[in-house]
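Missing here is one protein chain; the remaining ones are kept as they sit in the complex.
Let's turn to chain A:
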Amino acid sequence: MTYDIVIVGAGGGGMYAALEAIRRNPALKIAVISKVYPTRSHTSAAQGGVNAALANKHKDDTIDLHIFDTIKGSDYLGDQDSITYLCEQAPILIRELENLGAPFSRLEDGSIAQRPFGGASRHRCCYCADKTGHTVLQTLFEQCMRYGIQFFNEYYLLSIEENDGKCQGVIALNLRDSKIHKFEANSVILATGGYAKMYWHKSSNAAGLTGDGGAAALRAGIPLKDMEFVQFHPTGLRKSGLLVTEGARGEGGYLINNKGERFMSKYAPEKMELGPRDLVSRSIEIEIREGLGFESTAGQFIKLDLTHLGAELIMQRLPQIRELCIYFEGVDPILEPIPVRPTAHYSMGGIDVNTSCETNIEGIYAVGEGACVSVHGANRLGGNSLLDILVFGKRAGMEVVERASKSGQPKISDSQVEDQQKYIDGLFGKTHHERYDVIREELGTTLGENAGIYRTKDALTKGVADVYELRERFKKVKVADHSRLFNTNLMQVMELGSMLDLALCVAKGALAREESRGSHSRIDFPTRDDKNWHKHSIFKMTAEGDIAVSDKPVTMGKHELQERTY
């Protein structure tokens, strides 16, 4: 089938792009492809909110302050032109969503409410109670239905096709019957979400955040950027990595080591448990490394103790957290401390694009957590990622409409389709014996140990070697289910392939970057080194399937480099 625009991914980023394009030109033929039903996309997990300098709460908030907070938060690795666009568009975006029906929580005067959020100098985060992502996604899907946008749910992106540096469309697998479909189009927007699930049990992400879009981009010759920057949240549940929100510490929870000490006194004597995210994550990691953590079959951890808060307070103010702990750890926080450890939470890196969301191939765009514009640089601020997907989702929608009328007839050849068929058939190979779930588990473990919060040359060298070895074993991976009907097993194997390619970028980038900046902390290079490392990392796939690392300058603006202190 031929379309004017094909969008891969139906999270907030993909749906905003679809909506903007159809509103600008209702005659366009648009297809949105997603491996899950649109409103099940991961955007729905975002609770906190979206930043915009509406100045409803703090009258002295300005777009300039939002810009500065974001640049500083990025540890000066964000591109200032993109950050400026992000923050300028923010109030317009929020009001547009409001106009489309999003039920934002309100202040007494009826204006949109704003709450404080980490790294922001003013109360700037707009929210819909504790389900902001869910309601934003719902609102966008409603509008897409209103305009009759065509969705292809349970389709899995296999490849991005180009010819002579021009986009021709994508090839996807219909998961229902394992049939291969081509979607020919001059414009493709990749909005496939983040890649932090590669840390597997040490990740707060949903199962599908495996970086498929990034992996397909690499194979198509599109570079990725700043992949070594992965944000860790300090308190994930030990077994599942699910998030215990900051509220637990906000209400007065203690972090304790195996000596029963509130160890944060060593790292942040004043703020204690309420220090910034990266600092708390690093402190927990040091405790564990120094043998002050607790041992269990599910790995080492420290404890988040709420027992002194009493049953009443826990039941009233933290009921969700209690429920989560009982369900996923078998621990009732009223009676016992909660086993926690830092969990991989957000991917700052992604497909390399400019402020117009363009990749190096004409007609191929990328947005959302899977793209790197870059507005988050080395560390994203809470509430800025929903903003990122909305602002740049909309921008990509604008850009493709401009393009749609100007291009010729796209074409995906039969041999291109056959290549993908061969790839799928190959995965069903008979001599294969490696188990995908074992490789996946080992990948998560090596990344957590060697490319986690604290990094060193030795550990990263091991991490890179491990990923290479796992990639070799993956060539012999077994697809145990041979059915062609809704083969979940096949999909999970393909997702593992994506994670392995992107993991190599993460590990190699972290090994190369000999400094500490934002989320990337090298024990052997503990300070920021602007002279040698104030630059983006760029990752390309070689003809042999290896990853080559190079770099690219950061776009500066009116804000000069400064030390980042809070």
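One rule holds in what follows: contacts are C-beta pairs under 8 Å (C-beta built on N, C-alpha and C of every residue); 3 or more make two chains touch, one makes a residue touch a chain; residues count from 1.
Just so it is clear, contacts and distances are computed from a predicted model.
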| item | value |
| --- | --- |
| Candidate names "ABC transporter ATP-binding protein", "Transport permease protein", "Fumarate reductase iron-sulfur subunit" or "Cytochrome b"; UniProt protein name, chain not shown | "Fumarate reductase iron-sulfur subunit" |
| Residue, one of A:D64, A:D81, A:E142 or A:E434, that touches the chain absent here | A:E142 |
| Candidates A:I63, A:L100 or A:L427 - the one touching the absent chain | A:L100 |
| Contact with the hidden chain (one of A:I63, A:A206, A:M272 or A:M556) | A:A206 |
| Residue ranges of chain A at the interface with the undisplayed chain | 23, 36-37, 39-40, 42, 44-45, 91-92, 94-96, 98-101, 103-113, 128-129, 131, 134-135, 138, 142-143, 145-146, 151, 153, 176-177, 206-208, 239-240, 242, 311-312, 315, 324, 326-332, 334-335, 437, 480-481, 483, 485-486, 488-489 |
